[in-house]
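All protein chains but one are shown in place.
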Amino acid sequence: MIIVIQCSDQVGLVATVSNVLAKNIINIISMREHVDTASKRFFLRVETEGAANTVSLLPQLKEVLPANANIQINPIPEKKIIVLVTKEYHCLSDILIRNHFKTLRAAVQCVIGNHASLQDICQRFDIPFHLTSHENVSKESFESDLLGLIQKYTADYLVLAKFMRILSPTFVTHFPMRIINIHHSFLPAFAGANPYRQAYERGVKLIGATAHFVTDLLDEGPIIAQQIIPVNHSFTPTDMMRAGKEIETSVLAKALHLVFEDRILVYGNRTVVFE
Amino acid sequence: MIIVIQCSDQVGLVATVSNVLAKNIINIISMREHVDTASKRFFLRVETEGAANTVSLLPQLKEVLPANANIQINPIPEKKIIVLVTKEYHCLSDILIRNHFKTLRAAVQCVIGNHASLQDICQRFDIPFHLTSHENVSKESFESDLLGLIQKYTADYLVLAKFMRILSPTFVTHFPMRIINIHHSFLPAFAGANPYRQAYERGVKLIGATAHFVTDLLDEGPIIAQQIIPVNHSFTPTDMMRAGKEIETSVLAKALHLVFEDRILVYGNRTVVFE
Amino acid sequence: MIIVIQCSDQVGLVATVSNVLAKNIINIISMREHVDTASKRFFLRVETEGAANTVSLLPQLKEVLPANANIQINPIPEKKIIVLVTKEYHCLSDILIRNHFKTLRAAVQCVIGNHASLQDICQRFDIPFHLTSHENVSKESFESDLLGLIQKYTADYLVLAKFMRILSPTFVTHFPMRIINIHHSFLPAFAGANPYRQAYERGVKLIGATAHFVTDLLDEGPIIAQQIIPVNHSFTPTDMMRAGKEIETSVLAKALHLVFEDRILVYGNRTVVFE
Partner (left out) sequence: MIIVIQCSDQVGLVATVSNVLAKNIINIISMREHVDTASKRFFLRVETEGAANTVSLLPQLKEVLPANANIQINPIPEKKIIVLVTKEYHCLSDILIRNHFKTLRAAVQCVIGNHASLQDICQRFDIPFHLTSHENVSKESFESDLLGLIQKYTADYLVLAKFMRILSPTFVTHFPMRIINIHHSFLPAFAGANPYRQAYERGVKLIGATAHFVTDLLDEGPIIAQQIIPVNHSFTPTDMMRAGKEIETSVLAKALHLVFEDRILVYGNRTVVFE
């Protein structure tokens, strides 16, 4: 069982929570705690042995924690996700492989693409693929189609695995902190289009990738994970793109792992990551 | 104040400790906890606001924790250290600079060298330097001289900053888990002499450095920190040595930082690092 | 076209080669050169624009280079490979994905497994899978079966993608510097069996993976690529294994990329890597 708590800080919160657990004879396997001293905010993630009677635990915790406390008690089953893609195969394939071999910690419900290119790979893994083209339709209409498709499934998260359309604030509002994107740069450097071309022009010596939650501000949402790799003068923009795909895959995989294990707590535009 | 506790695990230990703190109106700034499930061993580091009446806190904690608990309550003043060196300047200089600018989190009491080469740099920083040659004397006599010198000072730790003599088990016994060494390889690869030559011969693509506590088994003590840097075919053993010095300096600095902030708990031949 | 040359060093070799190319109006895109000063050995990799009349170029180069020169002139088509596996899916899946999307720089001819576990994933990608069990047969017989299968195909390289059987020197002799293995440790640390358990016992703070050519000495062949990732006290051997799989996949992918682009020159037990 995983318990995630976020509330205003006060003396004795750890004692309060651990007392409730001890009283219920629940053994703590790992406990990670953080206090943001600037905002006086308290964050806690507790992983416990075995399952527990969640029904009775939640009211017990509510009773002793501050009224503003956000308390989640999750069993450790897998999350359900929908993956959105365009044409690039690398992030999707990695997700499909992990999903197929049951190491994703989530179950892919379906893949939605605005191009047909990745239909074949989905079929090879028996994962439903839905084509929803953005061409010759308004953005509203496109997003309405998307939404319709998504609502046919139950999904905890939408994963944008190199989905190259910008989602409108209206669309994003439906899934607050539930859309995860991989951006192909070390944000905030090179936000927006063509980050590898931008990186090439600037002559940087490292390129990066950033996994973040999507908010209504483009490439401005809370960052989950970032990585970089070295590049040098011999890299063309195409070489950078090729090298970048390796870390895009790897950063997205890491971010999903963290999110699916309830290790990410969002506060304002920042994340607490209990790795 | 920093509280470090190590004992056998049982349900409710975090609650137990945090209750004691809450009762004493001590606010927790950060708490890091680890349970080694294989050995059922519990590790805790708590950093609290302000100082506290240590005299009364220790018995309170002893009363409620298992009888075998190792409890340390440290104020946050700086540790005292003695540095042992031979001829290489890089690790010592880094320590002297940090010591001079008060960012070492420890105070260098003196430097002891078995060569005179580094006397000058110590003098430039007004740090006492003692020459104790290993030449023309038995190991017993050399170590007895060392010990005599060390005992003139009060020191929490001995830091071997590229001290190229192997200390006898007898000597080491005087300072259990209080001698920190920097070994110029990624242990356990290339233990013993000439690790860069060994690395060159093997054609490795990464070289490393390891900071560890010294035990009576050569290069076998608990590891505190390790780092690597890439090398390639163009590196001669000398190039490797030169590149290696950079990470030796950096790994030792990191390890000292961790030790001096009471972030390292040793158990058997392994360390818990609350970074 | 890629030209790879290895010979004893002498003044003017770069001029010699580049003169031949200039005379044939062949434009150099990139040239990487290395002299091992200790062994007075010269290594060169030249990538040129367009194809060339290899038939006439080779004798021209032979005429002007030392008699002992090893000269390879490769067009830039893809290599052919056979992949050997046991049960773990991560390295094989990565190879199959890259093969499927034509970014492997090689074509997988078939996969041979000593367990049936990975047959399904091969079938999903329309890659022939051959089961050759090592059970209830002598090592000689097992390797003879392997060899028989391999010889039905044309292959430049055998890739051991977590193939958990040790190949005999006799077998290896058939494929000198043509078998690539991924070892799940930072060699030479933790050679042999159970490297993650060994790493756990030793309490290391980094774990690694090593891609190397297979020779008749176990885990002793020339190293192609190595990488590490940080671990800490909270990692069980199982956690290390899981984390290690990520770099095993990534190191093997990198090594294959280098080998398939003729960027690896072997000399003695070391490699020159023209990255």
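Per-chain residue numbering starts at 1, and chain names A, B and C are given in the order in which the chains are listed.
The criterion applied here is as follows: a contact is a pair of C-beta atoms (placed from the backbone, for glycine too) under 8 Å apart; a residue touches a chain by one contact, two chains touch by 3 or more.
Because the structure is a prediction, the values reported are computed rather than measured.
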item: Touching partners, among the displayed chains, of the absent chain; value: A, B, C
item: Candidate in contact with the missing chain, chosen from A:Tyr157, A:Phe171 or A:Phe190; value: A:Phe190
item: Given B:Lys79, B:His100, B:Lys139 or B:Arg165, the one touching the chain that is not displayed; value: B:His100
item: Which residue of C:Val11, C:Ala38 or C:Ala67 touches the chain not shown here; value: C:Val11
item: Among A:Lys23, A:Lys62, A:Lys152 or A:Lys205, residue touching the chain not depicted; value: A:Lys205
item: Which residue of C:Cys7, C:Ile28 or C:Ala191 touches the chain not shown here; value: C:Ile28
item: Sites on chain B contacted by the missing partner chain, in the whole complex; value: 30, 89-90, 93-94, 97, 100-101, 121, 124-125, 234, 242, 246, 250, 253
item: Residues from chain A at the interface with the omitted partner, ascending; value: 34, 36-38, 43, 186-190, 201-206, 208, 222-228, 232-234, 236, 269-273, 275
item: Positions on chain C where the hidden chain makes contact; value: 11-12, 14-15, 18-19, 21-22, 25-31, 33-35, 37
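Following the convention adopted for this analysis, only the chains that are shown with their structure count from here on.
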item: CA centroid of chain B to CA centroid of chain C, Å; value: 40
item: Sequence positions of chain B contacting 2 or more other chains; value: 34, 37
